[in-house]
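Pasting in a structure now, in structure tokens, and then I'll have a few things to ask.
Every protein chain except one is present and positioned as in the full complex.
Chains: A, B and C, in written order; residue numbering restarts at 1 for each.
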Amino acid sequence: MAGIRIESLAKRYNAVSAVDGVTLDVRDGEFLVLLGPSGCGKTTTLRMIAGFVAPSEGCVRIGARDVTHEPPYRRNIGLVFQNYALFPHLTVEENVAFGLRRRRVGEAAIRTRVATALSRVKLDGFGGRYPRAMSGGQQQRVAIARAIVIEPDVLLLDEPLSNLDAQLRHDVRGELRRLQTELGITTIMVTHDQDEAMSVADRLAVMEKGQVRQVGTPSEIYRRPADRFVASFVGRANFYAGRAERGIFVTASGLRLPVADLAEGADTLMIRPEAVGLRPAGADGLAATVETATYLGAGWELELRLAGGERLSVVAPDAGEHWRQGQILTAHVAPTAGVGMRTGS
Amino acid sequence: MAGIRIESLAKRYNAVSAVDGVTLDVRDGEFLVLLGPSGCGKTTTLRMIAGFVAPSEGCVRIGARDVTHEPPYRRNIGLVFQNYALFPHLTVEENVAFGLRRRRVGEAAIRTRVATALSRVKLDGFGGRYPRAMSGGQQQRVAIARAIVIEPDVLLLDEPLSNLDAQLRHDVRGELRRLQTELGITTIMVTHDQDEAMSVADRLAVMEKGQVRQVGTPSEIYRRPADRFVASFVGRANFYAGRAERGIFVTASGLRLPVADLAEGADTLMIRPEAVGLRPAGADGLAATVETATYLGAGWELELRLAGGERLSVVAPDAGEHWRQGQILTAHVAPTAGVGMRTGS
Amino acid sequence: MSGETILGRRPVEILARAALRAATALVLAYIAMPLALVVWLSFMAGEIMVVPPEGYSLRWYGVAWNQDQLRSGFVTSLWVAAVATTLGLLVTVPASFALARGRFPGREAVLQLLMSPLIVPGIVIGASIYVFLVQVEIETGLPLAGSAWGIVVAHLLLTVPWCVRLVTANLVGVNRSVEEAALSLGASPLVTALTVTLPMIWPGLVAAAVFGFVVSFGNIEVSLFLVAPGQTTLPIAILQYLQWKIDPTIAAVSVAQIVLIGAALVATSRITNLGKVV
Partner (left out) sequence: MSGETILGRRPVEILARAALRAATALVLAYIAMPLALVVWLSFMAGEIMVVPPEGYSLRWYGVAWNQDQLRSGFVTSLWVAAVATTLGLLVTVPASFALARGRFPGREAVLQLLMSPLIVPGIVIGASIYVFLVQVEIETGLPLAGSAWGIVVAHLLLTVPWCVRLVTANLVGVNRSVEEAALSLGASPLVTALTVTLPMIWPGLVAAAVFGFVVSFGNIEVSLFLVAPGQTTLPIAILQYLQWKIDPTIAAVSVAQIVLIGAALVATSRITNLGKVV
């Protein structure tokens, strides 16, 4: 077990930067998620840590070891791929034993450790099967067993849940988190799915255009996003341009919203759709008209137009009302609901 | 424009039924969604309506016309595919004009109608491009324009949003619904995504194993699902076995829950996770212990264990609390939150 | 292993990679050798090919050009290959549609049948067709056995299986929903094939035509019994010349042929990745 330290890591292809100076410190035993849209450089970063991409600049340290120039097969990492990447010509048992054989572990020890790893991922009794005879979820569990059985210093997961369907994704992410906690293994996972990232991570690193925009715990990132990009990537958000005036945010159209903990100099206000309360017309708050109302079972998605012309997206739990286009109501934004940010642009 | 009537439609491959007696009435101008997991027969049903699969039994009527034995090119349908299926060797304009040329419409009329169709999907000025030079969302809008420009009797959509990323999917589904309402065209859409289905449909038909399990409006389906399958496919649900006793549902472990509108004979109680209220320990309700707590930004996902040993999944909005494993609290289930059903098994 | 993966830097690892590169270079040199050898030979000045050569000249290109047999062989080969390819494609395209789109028993067996030009010895195919044509000639009086049409009939057996395989493979690769879109818009199956499917696979059609042409142009075995004086294909004219005299003339002819076919292949590879299509 060991922490990972990445310093000013960069990868350029000709003139284009895929990764542009990433510095990260992953603590021993921590579960860090690299979150970002496709093309943000998160996978290239992971592949540089694994040794499949040579960095143009910077270095990678695993524990005390500088592995920047080590080939992948001397890094002692466990790797899990989106497409499982099992060896199709080997049984489950032989797949899991592969890394142990390369390490010249004795036959008896191999048998014990393979059995333990398979039972950790709840696949006892599946050892004799071939990967093709298993479901996607089972295959991914074999891949996880194969990666952890070698007791790697770090576990790297590249979109491990993307090929699974919704229900399975929900279950396997729970198992993955449980397993990681049990083993206490330093883990980096790459994903573009915000729910997935939030639900398993100790800390998130949100990436865009080859750079890390913000690092923090899920609640830090969601509640106090550093910028517009982070705010809208980890959830939905309404943004208003304006200025801060002693605890009150004044929008461009003159709307005055009290905001707790508002830094002077903020020029954008972010409001999460689920932080807005809906009240009958005439109540205390912002008068609003329903532009579209979409029923989604568990709740409603409303697009409101405020008196000043601004639009406000609201997600409200289903409380039995039936919202209709054209309806007039009051939107209540509590002082704790708004987050001021400086866009710098 | 015309309604669609499907009667006892079935498709068998050797001994296996892909579709097993589906009867549906789609009203003129209605937006009906066929919702179900993969392999439930929804796509085969759509393809029988389009004429790409010959039914083993039953018939398909569009308006007054029995089209069961008509080839697809004489059915006057508009079809939109998951993978767009644009003609790669033709420009956008020529793609949209294709169906009009087959109908021997004059050149001047073609130009006008193509321009109108492209402007309906907000692609004015894109006529000269080739599909490969456009984004996925734009390509799908071309496909929609190509389907509606021929003024088809019905519009069939086969997972039209599956290839788009999350944000785009959200936008395009809104546009799709708006367009359908404007044109008043009878529409059947196939999807496996419950959110997508709920947000666009006038009515849903939930399918499983080649059969329709329930037909109804989104709120009918979500609030009063006909069976366990429907309940868990259109959202998440807790189920408890037990029996109804004059307005009170008694679970197997002896828990007594008052349920409004409980039919005698119900043997299963369904509770939606977001219908459960969370209160401090000792308050009125069911005593519960937190087994896992997952923060998801907009809210929390909790797994609770009740006093009787039952598990209860709860989805709660984020109200600033930090829920932890082992915490004791009270779960409040309102009488309107539970739905009794007869599993029949 | 990968061009990107970080490689080991231990001496033995560096040595192993150098050895692999050397072996690869050797294999490639070996493959390139005949091409280089023929070009080299064609420029040797002396009548007897020796190493080192007596000198270099272009004279053998002139000699080749003045050989009537080679010139007329070139024209015959060109004509035969062009006709066999065109006819081959014409009958092939509909058959490929039936094979790629139809569902009928024995479909797999038919695709295996397309390997048959590989397993029946070409020389025997030629001889059989010769016997057959003589029979037809005796019965009908048509002068088939000695005409270039006899060669075309035989060469169709070379071009048709290649064309069917290539076109079928391309048709199988076409996204079916694009065709279904055309059908839903009111195009009949025939109109769909002509306005949608064929334009989509035309790189495959070009590849099939070029490949059929090249195979027909270079064939010697099938033609051997079907040529007649004045109706000889180029490869057989070359064979006959070589049996009489080995000098750089033939190397010069080969270079001309290589340039012709090479140009066709390069032109095609601008349209389609032949290496992938074939």
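Definition applied: a contact is a pair of C-beta atoms (placed from the backbone, for glycine too) under 8 Å apart; a residue touches a chain by one contact, two chains touch by 3 or more.
Note that the coordinates shown come from a computational prediction; the quantities given were computed from them, not determined experimentally.
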Hidden partner chain, touching residue among B:Gly51, B:Pro160 or B:Pro273: B:Gly51
Interface with the undisplayed chain - residues on subunit B: 51-54, 69-74
Residues of subunit C in contact with the chain not shown: 1-5, 7-8, 13, 16, 20-21, 23-24, 26-28, 30-35, 37-38, 41, 49-51, 91-92, 94-95, 97-99, 101-103, 110-125, 127-132, 135, 156-157, 160-161, 164-165, 176, 179-180, 183, 188-190, 192-193, 214-215, 218, 220-221, 224-225, 235, 238-239, 242, 246, 250-251, 254, 257-258, 261-262, 265-266, 269, 274-275
Residues of subunit A (touch criterion as defined above) contacting the omitted chain: 50-52, 71-79, 81, 83, 85-89, 98-99, 102-103, 143, 146-147, 150
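One rule holds for everything that comes next: only the chains that are shown with their structure count from here on.
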Identity of the chain that, by mean CA position, is farthest from subunit A: C
Whole-Å gap between the CA centroids of subunit B and subunit C: 54
Inter-chain centre distance, subunit A versus subunit B - centres from mean C-alpha coordinates, in Å: 27
Residues within subunit A bordering two or more other chains: none
Where subunit C touches two or more other chains, by residue: none
